[in-house]
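All protein chains but one are shown at their positions in the complex.
Order as written gives the chain letters A and B; numbering starts at 1 within each chain.
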Amino acid sequence: MIKMVGLISGKISDFVVLIIFWATLIYFIRRSMAGKLPNLRRLPAIDAIDEALGRASEMGKTVLFSHGTGTLESSEAAGSLAAIAALPYIARKCAQLELQLFLPTGSHTAYNVLSEVAREAYQLEGKPELFNQNNVQYLSSVSRAYSAGVMSTLMTQNVGAAIMLGSYHHAGLMLVETANRVGALAVGGTDSTAQIPWFVAGCDYALIGEEIYALGAYISKDPISVGGLAGLDILKAVILAIMALGVVLFQVGVDLSKWFTV
Amino acid sequence: MSLYKSQGPIVVAFLTAIIVITSNFIDAPGLSQISSDVKNFGAIIAGFALFVGLIGIVQSHANNVTRKKPLWQYSVLLLAVLALFLGVGLIYGNQSSQFKWIYDTIYGPLTATTYSLLAFWVCSAAYRAFKPRSMESAILVVCGLLVFFGVQPIASVISPAFNSIQAFIMNVLNVAGTRGIVIGVGLGILGFGLRVLVGWERSWMGAD
Partner (left out) sequence: MAEKTFIEKIQEIDPKILYAILIISLLIPYVRPLGIPIPIGAETRSYWNYIANMPEGSVVAMQLASDPSTIPQTRSAHQITMLKLFQQNCKIVFFTLRDDAPPLHEEMMQWVEAHLPSSKKLAYGVDYVNLGFLADTEATIAAIVADLKGFVEEDAYGNSLSSQPMMANVNSGEDFDLIVWNDGSRGIYMFALRQWQEKLGTPLLIIASTINKPGIMNYLQSGQVAGAAFGTEGGAQIESISGYIGDSTKATEPGSLSALVLTIVLLISNTIYLVKRFQTPTNVKGGNVK
């Protein structure tokens, strides 16, 4: 049957794994869409964001939200979009607390998305006059130029809370450090392995890797995101079990990896 | 939003993704050629993103100048330098000595300066953050110092043990940690890709 379908030798196991992964994700997403939302534990990051925004409000300062140096058209879009999924919550909180929210971006598509989300958030809170389109800044898709622009905003706009989520290159450290220098409470998270250590070391609260995807899902309560998260957790558990089994079997001379190169 | 605007991009994304994915697994006549063409389209369209970005930058900063928004003077500078690079490149060519001169005089030092700031950020971040407030941060401090110092040639002069220790931390501890993160992020991207494929994820279209 494999020959009939024309599956390429060496890719069969990859194909089977991909189908299983997709089926699992689709199952959990459909389940969520039907109303059976899995429970998500409250992420400590939400408390950190609330604390940061509250502190900025008490001190009469502004808030900066950065979705990363990745554009929405690149392979780093997942991190940027996960960050943007958290923006409605942050924007509404800013509107409630009457905080100015700065939204620098290096992506033209994200510029439109950020503008719409922020404007709608302020409108929903009944404070549309507080939304300032000038605060949505299209800087540059070049990460260094983008980071220079964000650093400038941090240093000149009296920022009290800096929320930096998404995919970052080396720019992440620059932004984290600048936020610390100006005394802003920094909440950061990235899926870029090179930047995670700097976010952990420099931010007042850091999300590591896929926690930024979880944050977006938790905040939005979108059934698709939440269901996808549940599916991914199950898949991670399966992968862990296979890895553990593989390690044990390897000790007795059985190489499980051969099953994944059929 | 009209049907073709709301559903059209999703259909295109789905079809192109399915063609590329199936060509990866299935050896069917003509499929690899179609897949190759699709990949060519993707790469060519991505090249246009530079052009779109250029238009966006010019529009945004021209708007800053005409409306005298805060720091509009920097927008004038940006547009002037943009015009300079474009002008020299178009008139003399991007292989010319004139283009090389402005590249070496303006662009090179500016990017190098921004990157070199990292040295000082690393220094102040390490001084501030590398404090053993808890067990986790103590481990961070110890491992960070051992790797940071151990990778330098001077460490091997002081003692070869530094090199061995940093190699152990990088090859064993670091790989274990980053491998877990990479797997998690990879699964996240897989989930995201599926949502884009099926049309459940629409924010890339500029929609909510």
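Details
Note that contacts are C-beta pairs under 8 Å (C-beta built on N, C-alpha and C of every residue); 3 or more make two chains touch, one makes a residue touch a chain.
Not measured: the values here are computed from a predicted model.
Summary of contacts with the chain left out: across B:Phe14, B:Tyr74 or B:Tyr103, the touching residue is B:Tyr103. The residue touching the chain not shown here, chosen from B:Leu3, B:Ile44 or B:Met135, is B:Ile44.
Per the touch definition above, the residue from B:Tyr74, B:Tyr92 or B:Phe130 contacting the chain not shown is B:Phe130. In the full complex, chain A touches the hidden chain at residues 74-75, 144, 169-170, 192-194, 197. Contact between chain B and the absent chain runs through residues 20, 24, 32, 35-37, 39-40, 42-44, 46-47, 49-50, 94-95, 99-100, 103-104, 107-109, 111-112, 114-116, 119-120, 123-124, 126-127, 130-132, 141, 145, 148-149, 151-157, 160, 163, 167, 170-171, 174-175, 178-179, 182.
Just so it is clear, only the chains that are shown with their structure count from here on.
Chain A and chain B have centres, each the mean of its CA atoms, that are 15 Å apart.
For chain A in complex with chain B, the residues that touch the partner chain are 5-8, 11-12, 14-15, 18, 21-22, 25-26, 29, 71-73, 75, 77-78, 81-82, 84-85, 108-109, 111-113, 116-117, 134, 138, 140-141, 144, 147-148, 152, 170, 173-174, 176-177, 180-181, 191, 193, 196-198, 200-202, 208-210, 213, 224, 228-229, 231-232, 235-236, 239. Against chain A, in their complex, chain B makes its touches with residues 21, 24-28, 46, 49, 52-53, 56-57, 60, 69-71, 111, 114-115, 117-118, 121-122, 124-126, 128-130, 140, 144, 178, 181-185, 187-195, 198, 200-201, 203-204, 206, 208.
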